[in-house]
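Report on the structure given below.
Only a single protein chain was left out; the remaining protein chains are all shown in position.
Chain lettering (A, B and C) follows the sequence in which the chains are written, and residue indices restart at 1 in each chain.
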């Protein structure tokens, strides 16, 4: 493992000797997605506070990780296997924002992932998605598809047995997969320090026979670099990569959580100085590509976009009692068919 | 991780620059245990072929690993957590051979691990013993005991999620434990090559924040060295060590297995040349401490010793129907009490 | 006498037991500074220190497996699994290990381990958080299964669990955690395992339940009372051991029975209760024993849980049908 990869530093300057792959226009595009993510989170948190939204885990502070990794993929052939904090990565990959929003609102049919969108559903069972992601990548290779899987996991989730089994199997099968570990320093209230004694989660890759890299996860240019390299490697048939993206959870675990119970305010303050969005804005300002006006305009545009999606999701049909039985079996057992009839009868009667 | 540690080479000479900790008398003691192990396995396999013994997994070829690791422990304070192929390590640690034999014969009361013997029972569920071993080591530290746990696992078992969770937790809790991974190249018929793409299982330790070492597992002097170092480290409160002991399964998975279906005879032949017992005998012969006569005498003595244990185990009382209910609950549920009565009634009636 | 919610009763039980027995320790996700996601362990790390109240890595199998090892070392671990649904990740360390370890060692070792886990629907949780999978553990004998339904029992059964030399799975009804206070004395007391509680006495029908479903049955009994139907409500309290005697005598008294649980119907523990009644008091039954459970599909999105879970309506309907 090399050192922590860094391109765009917290002060908005390029690190000495860095050779970023991301060009300016593309960086503007990345900024757009990061801002969209931040604005969406802000709005959803507000809605939740008003009782209009369910439990939600924002990506705040991790936008460079989420967006930089997703931008390394080709949505027409690659796949995203999320945990639950990478909402905007899946949207970037083609999952309409109103659909993933509808899922949070408990909608059923309107929350269906559309055919052709290569995204698996949000996974609540921590790390359970990883063996599945390995199987998916392995299967895509067996099917002769030119596809790569990007699988997300938190540093907390990397303690689960599934993490180990999935990475080991991916190594053995040389599957085209990138394990993108977002180390945001927290698993709910549990500090990264008591989650593992290792100094870098990227070290783990050596135990599975493939490369591990650590990257400044608040640096979208660096994240993109290592993600592209890993995707290329996978696509060439050289097997998996583990990326540890070192970032910080700037808001809270989810909307039911209150970090003041356990988080050191100083640590939080330090983290804010490494904000992934501000540094891009600073850098682009230096290049004359960004200013307050553009920021206001883009903010307004993205807010509108997000609002449209939110309204679509709210307006989408509410679930009906029969949805209890929807999408479980292709051929449901007779007893389940009867239970459905009972429920509907009971509600009619 | 340093290179594979080696002291006593396959040809019976000491590796250049090696500084073995084991002195000659102690080496003779190690040889005694290794021969005892080999002789016991040979006898049990013969008994099994005659239908007098159940399924059994011999330690043949791995005697240096099994004995060298156990000799690094102090049976009066340290603990052994076995998988199932380390029988002679547990006997060295104080578990009477007749008792562990009685267990294989399906005896109940006569197979009870005696109080004071710091050995956990054989574990059939692969790798399940590792989180338990971590908990044990952690608890011993919390209780203020000056004890170290030696936990065994095969290279096959190291693919299980439990391996990962146990080692990670041991690192975090800085528990006094040595994970002794016997890489005997096989998990039943599955070659080490398709079990992991890593070039050394010892690499995995870095992912948990403690040292990993690889050792020639057929070299009892080298195994002893690294085991003593790891035990000392643990005892000093410096935390766990992972040892990969590279060896070879010279017989078969167990008495129901026939490796000719899957093992390359050349690989087997090569492995035989690295026999852990022969090299010690050669070395001691060179020092004038070993010859045919001593070999014959010791073989006879150990055969007699083993035979006594085997006969004791055979002679021990057979299980009775009520043993079905033995040792499950301290306070059994009423229904279980009734079921026991039913069984005994049914057999009387 | 002090009034406590279930959360407070559990917190009180843990605090007192840690105070009186230095071997008792807590481990699990976020049990430390956060005090657990439901605050059941609130304030305990401040009081007993981070060596006895341990935030573990996110790895259920190791939480349970390590608890087994801690017990062998002489500690008395009380492990928290954040939600019962996540015991699935450590399933192989529960029945197959905790439940069998004593047998495996021919009686040399026992596992004085308590696993606490909240569960149950009705609080609009994400996936897995509501799963009522208690019956699965009945098929791996060696584990006792405890299902308190109220603050008093929660404390008394938890103390019994912690002190039991056998391993115990202690399932907490999260919907009732703060739903009301009841008298919970300070100081130690235990509620024995295998003694069901008659929480309401009636003549026409016996409602059998455990955990949060007891509360539902009490509401159903109120409703039924309006119609002139008087119902016994029996709280099993523990599934293993099962109090067959009280179960049978209470159902025999009314001759009719409806069993209510949050788990899916098929092979839920209600089936065991019904089969036991069949075997023991068939000739005392005036009507077939009925079951009301969740449907045989996975727990759906929170927006659908009111349709999925046994409802007051479904319980009352089942009673009416049984009384016909």
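A few points about this structure:
In the analysis below, a residue touches a chain if its C-beta (ideal position, glycine included) is under 8 Å from a C-beta of that chain, and two chains touch if they have at least 3 such contacts.
Computed from a prediction, not measured in an experiment: that's the story for all the values here.
Taking the full assembly into account, the omitted chain touches A, B, C.
Contact with the omitted chain, checked across C:123, C:138, C:198 or C:323, is made by C:138.
When the whole complex is considered, the residue among A:70, A:97, A:133 or A:313 that touches the unshown chain is A:133.
The missing chain, though absent from the display, is touched by one residue of B:60, B:166 or B:187; that residue is B:187.
By the touch criterion stated above, the residues of chain A touching the omitted chain are 103, 108-109, 111-115, 120-122, 125, 128, 130-140, 142-143, 145, 161-162, 164-166, 168-169, 172, 326-336.
Residues touching the missing chain, restricted to chain C, are 85-86, 88-89, 91-92, 95-96, 99-100, 103-104, 127-128, 131, 133, 135-136, 138-142, 240, 242, 263-264, 266-272, 274-279, 282-283, 285, 287-291, 296-298, 300 (touch as defined at the top). Within the complete assembly, residues 54-55, 105-108, 124-127, 156-157, 159-162, 187-191, 194-196, 256, 261-262, 318-319, 321, 323-325, 328, 333, 335-336, 339-340, 343, 346-347 of chain B touch the chain that is not shown.
Note that in this section only the chains that are shown with their structure count from here on.
Placing every chain at the mean of its C-alpha atoms, the farthest one from chain C is found to be B. For the pair chain A and chain C, the distance between C-alpha centroids works out to 36 Å. Chain B has its Cα centroid 44 Å from the Cα centroid of chain A. Looking at chain B, one finds that residues 161-162, 164-165, 168, 172 touch two or more other chains. Shared contact sites, meaning residues of chain C that touch two or more other chains, fall at 56-57, 59, 61-62.
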